[in-house]
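A single protein chain has been omitted from the complex, and every remaining protein chain is retained in its original position.
Labels for the chains are A and B, by order of writing; each one numbers its residues from 1.
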Amino acid sequence: MRLATEAVLYALVLVLAAIFVVPLVWGFFSSLREMHQGVSGPVIPKPAHWDNYRFAWSGQFAFTHYLWNTVVLTFIATVPAVLTSALAGYAFARIRARGRNTFFILMLGTTFIPFAITFIPFFWVIVKLNMYSTRWPWLIWGISGSAFLIFLFRQFYASFPTDLDDAAAMDGCGHLRTFLQIYLPNSGAPLVVAFIWLGTGWWGEYILAQLLLPDQLLPLGPKIAQGYYSAGQEITLVPVTLAAALLFTVPPVLAFLVLQKKLTRGIVTTGLKG
Amino acid sequence: MANIELQTIVKTFPNGTRAVDGVDLTIEDGEFIVLVGPSGCGKTTLLRCIAGLEEVTDGAIVIGGRDVTDVDAKRRDIAMVFQNYALYPHMTVRKNIAFGLKVRGTPRAEIAKRITETARLLGLEELMDRRPLALSGGQRQRVAMARAIARRPRVYLMDEPLSNLDAKLRVRVRADLARLHAQLGVTTVYVTHDQVEAMTLGQRAAVMNAGKIQQVDTPQALYWSPVNLFVAAFIGSPSMNLVEAHVADGSLRFAGFSLPLDELGADAAKLPQRVILGVRPEHFAEVEDGEAAAWSIEADVTVEENLGAEILVFFPIAAEPVETDDIVSIREGEEQEALLAQEARALFTARLPSGTRRFMGKKIRLALNPKRCYFFDPVTGESLVVRKAVDEPLPALA
Partner (left out) sequence: MGTVETPLVATAVKPIRRASRRRRETLAFYGFLSPWLFGFIALTSVPLVLGFAMSLSNLTPVNLHTNLQYVGSKNYVRAYHDHEMWYSMQRTAILMVTIVPLWIVTQLGLAMLLNAGIKFLGLWRTLFYVAVVVPVVAKAFIWKAITDQDGGLLNRILGALGGNRHTDWLLEHSTATLIMLLLWGGAGTGMLIFLAGLKGIPEELYEVARVDGANAVRRFVSITLPLLTPVIMFQLVWGLVGAANVFVEPILLSPGLQSGLGSTVPTDNITFNIYALQRIFGDGDFGYGAAIAWIFVAFILVVTALVFLSGRFWVFQAKEQYGK
């Protein structure tokens, strides 16, 4: 590459990366401003009000309580879903049975169905089953998996060498054992992708919790969205709310940073190209 | 140990392809049999049917006296070595070998014992804790063999197990395979497209084409007494020279040559008017100037390949190449696409003793031994004259 082209290339990457990171930086700066000040003032707040984070953590509600709620909901909605999605992906990729194609199309079709259509009837079913105000619906979502992840696993498993299936069959494995002992241990890449995508989605979930759960079971998403207020006054404490939002952002970002290499490799190897 | 009986096996795929088309074959207990043929001939499908990895459409498979046609692969007591080895990438060599035994609930002590034995037999002791990715191609191949051997099944199936090795290693492993079979004596069905493997490994070989077995016999018999054009053209390297010839006025005529029929003796009477003449390249002999030869042809050498021990000379003759379905299927099956457009004339090959002489561009005279010429029906491809293996050396090459 010629020097000039290279310089342009790096300049471009730098500028674009800045555009993508600046919102986070701005959010961080704004979280350090004086509590009642909004976002006005010098670009870099002086002095930095680190107190906002303490207030976000314990000033209005017990952050840890809702953090725990978030962890529980994310866990029960994500972990089973990843496993059952892998199971279904295997079935779609590897087991021949009547109705397979029909169900595959139906499965993809479910992603088209808007929330507004199914929510009220679902809500009614939940109430009838005495699951309103409980975490049970999250487990149900968890068990039933995710169409997108099933698709992801199916694509990955369809490109798996069939020789391994044959070898497993000759070694005496049925489908279940082949899946558990041969496929799953070799699914690191799509498992990481699935955990990151579904996990970060449920971590930040906002609407369903608000509609189905009482305050003491709420996760942080809707709780923070209610905002922080100064006592007695109806004024949003923007810097504090931002501090809480950023605290809330730390776990998924950390998970991503730890797993980012595997995530990229996962997307390459899962053949998510339609 | 067990014998295998295949009774009119038919395998039709959902897309309508009839990959195996009525195969009858009995494999003796302890025999090493090779299924050989061009790719797409159905040999691998047949093997997978025996394994139970494919369901047969029709026919029956009997192994050791037990009808296993509808028995699952895992209950047939068969082990298989795959072309790409199919080692479990997440398991160490030890676990790869142990897996099949574990699944079958073999006691721990027994598993440990068999692993040690097999590892010693195949020289894998140093590699037991490595993963397949950290192994060379040859080592992976040995692990794949070990996995099959440790199971101690009644039958081994091998699907082109040497095709991913480089040429030198292949020769060595081929010899090892032969030794291993002599030692273990387990019935083995071995699939390959490589006729050298078929010739060297098999006690018998079954040549397949288009889903059917063409001929089952010892490798020597396949070479010397091919029952039809396909087997004749498939076995032997370089392959047999073929040309369409006419019988007229007491001589055999092709490409402007005329050879007296009486040299053929009693066989001459069996030839119809049109035949396909086949001559193996090694059955030509050069005729020195002034020497007499009852059957000889003129050759304008256009290309020569000196292989050191011998020399291959190529020369066109004034006749069209033989292009029956069988010949075409061999060429397509082996994916031999010519670089240049096909010439309208047939190209013959002769294998001559090597020396310092250059043949290229020269005119030479080549003698044919009438007793070493093959004749086939141009329509059915069937062999018209019976040839037997002989020990007597070829006159000119002696």
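Definition applied: contacts are C-beta pairs under 8 Å (C-beta built on N, C-alpha and C of every residue); 3 or more make two chains touch, one makes a residue touch a chain.
Just so it is clear, the model here is predicted, and its values are computed rather than measured.
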item: Touch with the omitted chain, as defined above, among A:Ala48, A:Ala62 or A:Ile143; value: A:Ile143
item: Which residue of A:Ser58, A:Ser133 or A:Thr264 touches the chain not shown here; value: A:Thr264
item: Contact set of subunit B toward the excluded chain (per top definition); value: 3, 5, 7, 26, 28-29, 55, 60, 62, 65-67, 69-70, 72
item: Subunit A residues touching the omitted chain (full complex); value: 1, 9-10, 12-13, 16-17, 20-24, 26-27, 30, 38-41, 43, 80, 84-85, 87-88, 90-92, 95-100, 103, 106-107, 110-122, 124-125, 140-141, 143-145, 150, 174-176, 179, 196-197, 200, 203-204, 206-207, 210-211, 220-222, 224-227, 234, 236, 238, 241-242, 245-246, 248-249, 252-253, 255-257, 260-261, 263-264, 267-268, 271-274
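What we mean here is this: only the chains that are shown with their structure count from here on.
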item: Centre-to-centre distance between subunit B and subunit A (centres being mean Cα positions), rounded to whole Å; value: 57
item: Footprint of subunit B on subunit A - complex, ascending; value: 161, 163-164, 166-174, 177, 181-182, 185-186
item: Residues of subunit B touching subunit A in the complex; value: 48, 51-53, 72-74, 78-80, 82-90, 99-100, 103-104, 147, 151
